[in-house]
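Note that one protein chain is taken out, while the other chains of the complex remain in position.
Up next, chain A:
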Amino acid sequence: MAKQIEVSDLDAYYGSHKAIEGITMTIEPRSVTAFIGPSGCGKSTFLRTLNRMHEVIPGARVDGKILLEDQDLYGDDIDPVSVRRTVGMVFQRPNPFPTMSIFDNVAAGLRLNGRRSKSELEGIVESSLKDANLWNEVKDRLNKPGSGLSGGQQQRLCIARAIAVSPAVLLMDEPCSALDPISTLAIEDLISKLKNEYTIVIVTHNMQQAARVSDKTAFFNLAGQGQPGKLIEMDETSKIFTNPTQKATEDYITGRFG
């Protein structure tokens, strides 16, 4: 079940360093939202606050409010572990578990959620791999290690692993930056397909990619070295790329930045 995310006045810190400040936005379900902006402006940091992965870094903390539908992700009675089971994540570099087979990689999250019958596991693994457009390439070697796949295949394996537990939201942090153009296209196709079922948030440094895959785009920027990153504007992707409201956004997308 795709869900809406509502962020209000969010700050995130690394120790005493404030990395992002005052972020307020609404992320719509069943759509793709892209985060763009110069590097160091806090896109990854913000993304990681959405599934409480930010706080696994020693000294890191968050101020503000994030609602997933009507549930406060940072509420006192909320277990971060359960948040991460609802909000899945795909990382910049593909990170399949190297000692696990392809099958076990996809089943890893399911096994965390308690015992399931073998046939049920097999069913979910197969459908997740199909959803990740990887099934045809790996169906004959499910018992081989996931680390034997190509980079693009590994990334799709990580996507299969993330969607196997049927999350409500899928976060992707520059999922194609380590991939070749063909694998990148494969992932972009996949994103377009997955948005029918999930709320997808993708960080990308590739403007064409943001334009191709996203419905909404959010532009982040920072005033200078050591300053916290801020949300400059967020709108329909077509509007951001043709007629942005802010000068900084226009400078960035036309490459006249910095």
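Convention: a residue touches a chain if its C-beta (ideal position, glycine included) is under 8 Å from a C-beta of that chain, and two chains touch if they have at least 3 such contacts; residues count from 1.
Everything that follows uses one rule, which is that contacts and distances are computed from a predicted model.
**Student:** UniProt names the one chain left off this complex as which of "Phosphate transport system permease protein", "ArsA family ATPase", "Glycine/D-amino acid oxidase" or "3-isopropylmalate dehydratase"?
**Tutor:** The record names the chain that does not appear here as "Phosphate transport system permease protein".
**Student:** Given the contact definition stated above, which residue among A:Thr33, A:Asn51 or A:Thr237 touches the chain not shown here?
**Tutor:** Per the contact definition at the top, the residue touching the missing chain is A:Asn51.
**Student:** Of A:Lys18, A:Lys65 or A:Arg93, which one is in contact with the hidden chain?
**Tutor:** Residue touching the absent chain, from the options given: A:Arg93.
**Student:** Just to verify: which one of A:Ile20, A:Cys41, A:Ile102 or A:Ala162 makes contact with the chain not shown?
**Tutor:** Only one of A:Ile20, A:Cys41, A:Ile102 or A:Ala162 touches the chain omitted from view, namely A:Ala162.
**Student:** Just name the one of A:Lys18, A:Lys65 or A:Arg85 that touches the chain not displayed here.
**Tutor:** Once the missing chain is taken into account, the touching residue is A:Arg85.
**Student:** Mind pulling the chain A residues that touch the left-out chain?
**Tutor:** 51, 53, 56, 58, 81-82, 84-85, 88-89, 91, 93, 95-100, 108-109, 112-113, 145, 147-148, 158, 161-162, 165
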